[in-house]
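The structure's right below; bear with me while I get my questions together.
Left out: one protein chain. Kept in place: all the others.
The chains carry the letters A and B, assigned in the order they are written, with residues numbered from 1 in each.
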Amino acid sequence: MIWKIFLFLLISFISVAGIAFPIVENPESWYEFPNIPGLEENAKIIFFHVPTAWLTVIAFLMSTVFSFKYLKNKNLDDDAKAYASAQLGMIFCILATVTGAVWAKFAWGAFWSWDPRQTSIFALLLIYGALFALRSSIESEEKRATLSSVYSVLAFVTVPFFIFIMPRIMKGLHPGSADDTGAGPVVNFQMNSSMQLIFFLSLIGFTILYFWMWQISYKSIIIRDKLNKHLIRG
Amino acid sequence: MSKYSVEANELNKTFGRRLIFHGINFRYDDSGVFGISGPNGSGKSTLVKIIAGLISPTKGRIIHKNSDDEIIPEKLHNHIGFVSPYLVLYEEFTAWENLNIFSTIRDISFDKDYAKDLLNRFLLYNRKDDFIKTYSSGMKQRMKFIFALIHHPELLIFDEPTSNLDEEGKNSVYEIIEDKSKESIIIIASNDKADLNLCTEILDLKTFK
Partner (left out) sequence: MIAKAIALFKKDYHSELRTRYAINSLAMFIIVAISVILFAVGQEKLSEGLAGGLFWVVIFFTAMSGLARAFVSEEERGTSLTLQLIAAPSTVFSGKLLFNIILVFCMNTVIALLYAALFESFVIKNFSLFVFAFVIGNIGLAVSSTIIAAIIAKAGAKGTLYPVLSFPILLPLILTSVQLTLFALDGTSIEDAKFELAIVVSYDVVMLTVSYMLFDFIWKD
């Protein structure tokens, strides 16, 4: 219970601080953020957008790990964990895409411009979508678990290719990408300590949030599953 | 007399979260007829599929040995003859072509004399150049036995062998079972009294729930 209150306070603090702390030319107080040329007020999205994108990747990774475990041990609990993680990943993926697109409208002038990161998140969205389409088309739970696990692993091995080919095929606009001359690696150099503090607190807060949601989600899937069995058997 | 043995070690199978059976142990050596019985849905077909290596058990192991050498799963299919109601042969090919194709895919030489002999025994020789799709269900069932026997397997698994067969067909099946039981292990999964009468040992799946 205590850590739930702690998490609540942490996320509240991040939300308030991330939005309300002023951006000034030469930050002096601990609650002032520096002005990053080319980003200005838009820079504040980093506290909300980056954690969602980070969790999209973490959720995908966890989903693949548990899919792999399912194939090894054939334990349906692992499949429930993989599925719960994929569901959360899908939610965070949509959030990251939407927040990114809104930000891009103000920073780049268009909601969508096939920047490498936009393309990559789009590919992830497609993978998640395909996974759910596959799951919903199979009746037998064992078959569903096996086939979706196989598909997760298959999709996972294609991801590294995106990292290699994207920068070659399209120009990067995203802050922190190789072609980005304007802002440079934002996280490392241009944030002052207060901005970094809020940023990493936000990452930590969102990660805890993910694990908490994931736990509730897979436990409820397993319980619902067992309840269904019980009702059918009388 | 073959030196073949098949052994089950604490076999468990669950589908999803539903238990089918648990704790099955047996060991059959050399030759003989063994039966598996149980009411519908007790997992007879599942058990024979596990024995044939078509699906894996949830827990436990099934071990096939030939002269004390364990057969690896990749090679198992050439030691097993399998008949089941779910088995379907390639309907766009003739009976003869089917047998020929199976031998080439198994990478063993096609024993033409044996094929002719089997076709004769199951009263299909006159129809050997007809497409399987023109066969009646009884003829298809008899054809499955030829499919199961053509590669001289050491282990024969018959799942409901006499369904769809008339008296004449049943007799040729019983004849072949008696004949082959001298040199190979035969496992019959069935509820038919007449089928089970042939068996020296019967495993009742009711007791493994």
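The rule is simple: contacts are C-beta pairs under 8 Å (C-beta built on N, C-alpha and C of every residue); 3 or more make two chains touch, one makes a residue touch a chain.
A quick note: this is a predicted structure, and the numbers were derived from the prediction, not measured.
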item	value
Selected residue (touches chain absent from view) among A:Val98, A:Ile165, A:Leu197 or A:Ile216	A:Ile165
Option from B:Lys3, B:Arg27, B:Arg61 or B:Arg106 whose C-beta touches the chain left out	B:Arg106
Chain not shown: contacting residue from B:Ile62, B:Ile80 or B:Ala95	B:Ile80
Touch list for chain B against the chain that is not drawn	52, 54-56, 73-75, 77, 80, 82, 84, 86-93, 101-102, 104-107, 147
Residue numbers in chain A that touch the chain omitted from display	71, 123, 126-127, 129-130, 133-134, 137-139, 142-143, 146-147, 149-151, 153-155, 157-158, 161-162, 164-165, 168-169
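Just so it is clear, only the chains that are shown with their structure count from here on.
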item	value
Averaged-CA centre spacing for the pair chain B and chain A, given as whole angstrom	52
Partner chain B, residues of chain A touching it in the complex	74, 76, 140-142, 225-226, 229
Chain B to chain A touching residues, read off their complex	15-18, 58
